[in-house]
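The structure under discussion appears below in the form of structure tokens.
What you see is the complex with one protein chain gone and the rest in place.
This part shows subunit A:
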Amino acid sequence: MAGSSKKVYEVFVSKIPWTLASSKHVKNLKNGIKVTVGSVLLGRELLWALATCATFTSTSFSLPLQQCSFEEMKDYFGQFGQVKKCLVPFDKETGFHRGFCWIGYTSEEGLNNALQKDPHVLEGSTLQVQRNRKVFLGQKTNKEVVETS
């Protein structure tokens, strides 16, 4: 990742169906299940459900990540150019992702390709894809924090 060109070409994607996972999902899920399997808190029904849903019946609940649809998201947008960043904000309150994400391409070409395609359909839902207007979350807002904290 390091050493690539400085500028990132970003699109903003919204209306992502909830059935797609975010990368945080994957990470949290791994941790979460590890943490909670032994715990009483999890509840019998849920444990049972985890066990009965055949896609992941294997004994240890090691979840098959290849099925993780987050990759689908990256794959899908990867067809337009090399994806450098794919960030799907996750709402830890609800456990759902927030329905939008940023896809960063390494080249302007990737960005333009993605913008030219219409409609973007994933999992039967039409995604809304537009050029990212705002500066990426990461960089702008925090002068104040730096000073006050």
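Just so it is clear, a contact is a pair of C-beta atoms (placed from the backbone, for glycine too) under 8 Å apart; a residue touches a chain by one contact, two chains touch by 3 or more; residues count from 1.
The definition used in the following text is that contacts and distances are computed from a predicted model.
Its UniProt record calls the unshown chain "PROP1-like PPR domain-containing protein", which is the correct pick from "Dihydropyrimidinase-related protein 1", "Small ribosomal subunit protein mS25", "Proteasome assembly chaperone 2" or "PROP1-like PPR domain-containing protein".
Of the listed positions A:19, A:79 or A:130, the one in contact with the omitted chain in the full complex is A:19.
In the full complex, subunit A makes contact with the omitted chain through residues 1-3, 6, 18-19, 21, 24-29, 32-33, 35-36, 39, 41-43, 45-46, 48-50, 52-56, 63-64, 67-69, 84-85, 87, 89-96, 98, 119, 124-126, 135-146, 148-149.
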